[in-house]
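Yeah, one chain of the complex is gone here, protein chain that is, but the others are all in their spots.
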Amino acid sequence: GIGGPGLVVIAGPCAVESEEQMLRIARRVKAAGAQMLRGGAFKPRTSPYAFQGMGKKGLQLLALARKETGLPVVTEVLDQRTLADVAEYADVLQVGARNMQNFALLKELGQLKKPIMLKRGLSATLDEWLMSAEYLLSEGNKNIFLCERGIRAFSDHARNTLDLNVVPAVKEMSHLPIIVDPSHATGVRARVAPMARAAVAAGAHGIMIEVHDRPDQALCDGPQALHPDDFATLMVDLAAIAGALGRGMATPALKGRG
Amino acid sequence: GIGGPGLVVIAGPCAVESEEQMLRIARRVKAAGAQMLRGGAFKPRTSPYAFQGMGKKGLQLLALARKETGLPVVTEVLDQRTLADVAEYADVLQVGARNMQNFALLKELGQLKKPIMLKRGLSATLDEWLMSAEYLLSEGNKNIFLCERGIRAFSDHARNTLDLNVVPAVKEMSHLPIIVDPSHATGVRARVAPMARAAVAAGAHGIMIEVHDRPDQALCDGPQALHPDDFATLMVDLAAIAGALGRGMATPALKGRG
Amino acid sequence: GIGGPGLVVIAGPCAVESEEQMLRIARRVKAAGAQMLRGGAFKPRTSPYAFQGMGKKGLQLLALARKETGLPVVTEVLDQRTLADVAEYADVLQVGARNMQNFALLKELGQLKKPIMLKRGLSATLDEWLMSAEYLLSEGNKNIFLCERGIRAFSDHARNTLDLNVVPAVKEMSHLPIIVDPSHATGVRARVAPMARAAVAAGAHGIMIEVHDRPDQALCDGPQALHPDDFATLMVDLAAIAGALGRGMATPALKGRG
Partner (left out) sequence: GIGGPGLVVIAGPCAVESEEQMLRIARRVKAAGAQMLRGGAFKPRTSPYAFQGMGKKGLQLLALARKETGLPVVTEVLDQRTLADVAEYADVLQVGARNMQNFALLKELGQLKKPIMLKRGLSATLDEWLMSAEYLLSEGNKNIFLCERGIRAFSDHARNTLDLNVVPAVKEMSHLPIIVDPSHATGVRARVAPMARAAVAAGAHGIMIEVHDRPDQALCDGPQALHPDDFATLMVDLAAIAGALGRGMATPALKGRG
């Protein structure tokens, strides 16, 4: 799992959009070597008029993609009311940046038996982030990993500022594994691969990448999605960097398949 | 109410701590001329081991203080599960900075008939803040006002950086009233009064101030609480500044009492 | 002078553009009650292809405006090579935000007998700012005042983020007077007056305002320049706020005139 010597790659679309889209992309990321599958069923959107995700139907499509590919599924939980549904379908529950200090949600997730991926808030200090993890730990859930996804600074050349300094800092101060999401950290397709490579070189335990085979039609975050071919190329680079530093890729944690 | 020509001042302790504490402070802020009463029953705390608020009992003490003083009560709603309780007792429901993009909570609050105070997130742009208000508006609740409480920047001489520029910017771009919370924006007692005066001079519709008569014993945010005597002095200054700019204090919106 | 009980207002165009422009505006700001005159002869511009100022000719026009109005002149020194010229003509030498840590320049300015206005760097902490003042003090120049002009944060609704919190913080930590420049802090004409009022209410010792009577033709920073009529209105407001807080306007420190 995440936190061992091997590098873990989570990949998939920003949002589940349809059965065909989800299965098509799931097969491609599996073929390229991803060990886990991502996809959003409940989407936190700045505007109430933007696509809010397929909801429970999206969760069911993620389960279908898991059955088809054997890849465990990571998906975001937005909400105390839909937590039970997400927990039923997901293998890993993601807490998004905007909910990093949604303490009521964290307390309920702390009572689950499932792994939690806790993203860093846009302006969270490292102490605040670790304290949010403590909300999960103090309720009994020890199965946590962190995800750096860029912070808000003054820079205007990228969607966010990826703070890779935090990777070694987390390792000094905590036992929790840490992965990096270069898709949200850049917001720009051409910079995702350089930042993914950098994250591995910095010592991240894993990487999460948004992949879409028709990014111009994506309902969410198309401009930062890698095409599956480019994702496959990136996987080769990541394996090479990991290898150069004496690490390997994690063995696929296959699940189900039927 | 808030958004009219008169200046509205909301004051009270960070947290409800006991019947005596709440009533003592409520009487003092009323005597000094505050039009509304604040106090937290559910407290969002960085650490799970910090005081989390008195919960429903705290709401009941706020209702008692309202009965005693006639002042309407503003208190924070943290959570979908406790929303109904807060809505039962509060006159105005506060959405805190950490929940500004808790979209599930916003949607439920949009269906209430009660006024909502929406605080700005620590790293929220103005567009994001107004879009969060839009989550309330699009569900039917038009009774909203905004609260600037400081943003996160690099400065280390204060708890946060108060962004008063946003007051005229909100007025240019929105019809929503905006108040300012200098207590959280500074985190330091000695700077609360200067920033409160500045906010009024900048054109804010109101001010929210933390007041405690025994700040060294406060269970939360004691270092930024004004003593009631200093709060009374500040009220005189605020009235003078408002008067100098052709405004007055709002008439107390008395409620209940008997 | 600056730092006494009375409020000092420095006003004038961003840049000296011509004899007519400088004298026209100087007369208007004097008539409205400004105690000092500003105008840039050497302009620090992000692009080498932008107007760089009139240089020594600009200094001479400032001296002419001083003779005509009796107002002392504040102008920026950019450069060790032109320092002697600026020192010959200016009454107060301004160190701009970009030069706050130009230590070589500071050391030379520390050996002058003339007052220095030290602007805060865009990302300077309070400690760094006071240490830059220490470069002046340690060379023997005790005649210094500070100028807050906005910091760089993530906000995109204004040119910079005005940090008024720093006004009481400077007063706690230093004996140096502090003024505020709301023109650069906002970059938007409509927000200059609210922030100027706020700065006075926060306790600043003075204000510096850019004024231009033909802002659409200004060679520099037209969008943030107040029209002289609006400047005159603002002066009335500032006097009213100062009066409400028990302060007055400083007596004009008239100079020269003959």
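For clarity, chains are labelled A, B and C in written order, and residue numbers in each chain start from 1.
Please note the rule applied: contacts are C-beta pairs under 8 Å (C-beta built on N, C-alpha and C of every residue); 3 or more make two chains touch, one makes a residue touch a chain.
Given the structure is predicted, the values throughout are model-derived calculations rather than measurements.
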Query: Which is it among A:61, A:136 or A:164 that touches the chain not included here?
result: A:164
- prompt: Of the listed residues C:35, C:102, C:186 or C:224, which contacts the missing chain in the full complex?
  reply: C:102
- prompt: Just one of C:152, C:227 or C:247 touches the chain that is missing; which is it?
  reply: C:152
Message: I need the residue numbers on chain B that touch the omitted chain, in ascending order.
response: 152-154
Statement: Absent-chain interface residues of chain A come out as 123, 125-127, 151, 153-158, 161-169, 172, 185-186, 190-191, 194-195, 197-203, 237, 240-241, 243-245
- prompt: Taking the full complex into account, what residues of chain C touch the chain not shown?
  reply: 44-49, 78-82, 98-99, 101-104, 107, 122-123, 127-128, 131, 134-135, 138, 152
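We take it that only the chains that are shown with their structure count from here on.
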- prompt: If you average the Cα atoms of chain A and of chain C to get two centres, how far apart are those centres in Å?
  reply: 49
Intercentroid distance (Cα basis), chain C paired with chain B, Å: 35
- prompt: Residue numbers in chain A touching 2 or more other chains?
  reply: 152
